[in-house]
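Let me begin by handing over the structure; questions about it come next.
Every protein chain of the complex appears in place save one, which is left out.
Each chain gets a letter, A, B and C, in the order it is written, and its residues are counted from 1.
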């Protein structure tokens, strides 16, 4: 239940880590959008394993196939099914986990919820599921790029204790992609890289913070009361594996300011209504204000570590486990495209909702 | 669009701050639940204005009336409509705001979204809308209390720079209700009270952090992939006015730990499977683990302050505004029951979803 | 569960026949629509009891009050709650039904589903619930009238064995409203009236068929695969109390034709693409074709009759019941505005959906 996301532009994902495939079907995509597999592959390549020494070495090309919904290079307006075959399957490698619950993984909670689970690679709880989201997000992003002024950039802001200086607006996309960490500040990126690599050699893991900026977003997106833009973005981000926190604008640090310091005063700038500061992070009352939307997501350190840990087994006996071979010592570099994908999906959906309610009848225009 | 929340146990709220009434209709409530207006009024009284010197003095009794769905003291299984008439309306008091956008309020974004807005008291963007949520949450809480082991306690953990020591498990509900701030630590509560009162006298405002604990929650609630328990709780919390951040378990601070420190090791305790630590905050892979669910919400300082602020008017000319009379210098004490209400609603809904999928056919029992 | 209808323009109804009130909250209504209570009252008056000798004499003014969502004569884009207080309550009148199941009423099935029921007037299963739909439908109809070319007319086509000649296109609205039966053919209307009156005097009841025409509907509305326009209209109609069948276009009679007879050939007429015949009833593949949408709904004879009938009681003992006093010997005249309301709701929703998907991005325009 609930592998579907979105109200008007919806995606439904499927797939276990070591099952036949992972994939997604996108429904509600507008007709007439130019689209080919390369548009999607480009984003999948940013997410795929083995991009550098500091990501998992699982050998997956993550090649996408379209099954439907695209005809002669354009979307039909019908569901677009996209599939990625799982290639590097090592069934035997997970035998030990059949009976033991890996700490801070979902083995135990899946077992309790469903009464059984796909053991290999965590099954459905594997981050491989996010392939479907990135594929769907690539379509959403193409819509935004072609047909709206909205642009999205996410990047790694901190890894463990290393935190780059706060940016006042979105960095250049190229600067983010220029290094394996996806931190736009080259110096900090190097420090982060070195830390991740050291942690990797030690068989341990680290977490950090990803920040995302949405520029060019017009005022008026977001649906009070419950589907506020920050509520829907928050849900989207908190649905990403390993996410433990979400803040918009000033977040928890804003609680240290007084109202007189935190309020964003309106002014006329460049001929339009703007705010002098942006503690709000681009949203007022759940609706975009026209200022840059900006939010952060905390990702915990990867649960898989190559160290022995105590646990219990299915029968409730003490046991120990130790992670094997291929893992990400830090999920953040590969999570950046996932954050961008989910952001794209939320914004396309809200764009459609706002237009449906407030732009589609004659008396509104 | 989107004043409805929940998949199986749903609520739809209505109402502007100074319109005829605010209210809610709850659909999907199980039949046969003993319920009377006093069950709901009790929670509304915890939210209502004028409870102490540090909350707004708007004179509202917030008396609830049931219109449907309850018969001879029991729920019928049909929609329960609950209404609260707006009493203390001062239409003239808001004339100045008709043309000016109050900083960090939703005046501007509503105007841009809808092309018009109810000026008085912020209209739909007023926190009065949460009356409907608290009323619906009171029903959800009664279900949890009568028919499940789940118990929910929220409290103010910090106000501005004053932060009480971290609790390792849920505090006593009476300790929370013992003071006007709703902080279970009496000493810190007093410091917080004094700060809020000082800020109030200065015409300024402060924010802070509310923490919530859910105990007694069985393993297995939460629906991957998108409706993870933390994603749905996060959305619920981020839909509350003034909320700017949400974390579960270790949150942003967890990013400063390594995997070997952050992983929660399984053990057998009191004869059942438990974890030694609870950095996860009670959720693994989006599904409850049986440990206490615990999360925090950041609330910004109230936007309304009794100081002059610069802004612009509808025509785009520079202007200034100054807050009038009745406002909350700090929303957190009254937000505690809202947090509990939203938490109750999410948990009842997920309980129903888990049972529908995984408990209702013969081969599953 | 499921007192909500619509995806973008949604209504949630509440209310038992003899509870405090019946009402509805409409969410997703576009902002800026001129709207006042009289717009809604006009439609409620067409549905209300006591309009003539052949409808129930229950004394209800069915006066609507707006609680929210309208400001200075225009919709705000926020939920519009509308309430109608139940006035003519006769609690004692239903004591006998407390223990007995009335034949062909919902007493038994509600009891089995919920374990209890509001006895008086059938509680939630009463057709009084449709007040909320008619109120919401009045708003939808106003949107269609003001901002689209779509026009809707329903009427009684047959009562029991009396069937007016088939119309080739929508009749004049005034002709429908000219008589108490709401049949646009005055002669047949009189025959129907006389039959209903005779049946009424005999304490019996009759059913019949309502037909509805939607003209001015552009091609392109309807969402394959599942939300085809005829599927959504069918669901809407079959959700009306006493409805037992729905057909679009040629319906069951079309099964007696061959493909070569039934196919609607395209031609150019008045400069645009039209079909020579309209056996399809205005829908091809679930999407409107631009031809008149036309469909029929069968309503069974009213279950309440003033004759003694055998039944069983709550304890499973044989019993007998006899209808009391106020009832509709035929629901069709009052069902006409309900059919129109549900049709309006479906069309506004689909208009919004079509525009959201296929008209709101730049490359589509």
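Following the convention adopted for this analysis, a residue touches a chain if its C-beta (ideal position, glycine included) is under 8 Å from a C-beta of that chain, and two chains touch if they have at least 3 such contacts.
Keep in mind that what you see is a predicted model, and the values were worked out from it rather than measured.
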### Query
Which residue, C:95, C:267 or C:362, contacts the hidden chain when the whole complex is considered?
C:267
### Query
Who touches the missing chain here, C:60, C:185 or C:230?
C:230
### Hidden partner chain, residues of chain A it touches
1-4, 8, 10, 12-16, 19-23, 25, 27-28, 31-32, 65-69, 71, 74, 76-81, 83, 113-118, 123-124
### Summary
Hidden partner sits against chain B at residues 7-8, 28-33, 77-78, 143, 146-148, 224, 351-353, 355-364
### Task
Considering the whole complex rather than only what is displayed, give the residues of chain C touching the chain that is not shown.
1-5, 13, 101, 103-106, 108-110, 112-115, 122, 124-125, 129, 158, 160-161, 199, 204-209, 218-228, 230-232, 234-239, 241, 243-252, 254-268, 273, 275, 279-281, 283-290, 296, 298-305, 307, 309-312, 316, 318, 353-354, 356-358, 364
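FYI, only the chains that are shown with their structure count from here on.
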### Query
Over half of the interface residue numbers used by both chain A and chain C, so same, or under half, so different?
same
### Query
Between chain A and chain B, what is the gap in Å from one C-alpha centre to the other?
26
## Note on the structure
Averaging C-alpha coordinates per chain, one finds the centres of chain B and chain C separated by a number of Å equal to 38
### Message
If I count partner chains per residue in chain A, which residues reach a count of at least 2?
### Response
224, 353, 356-358, 364
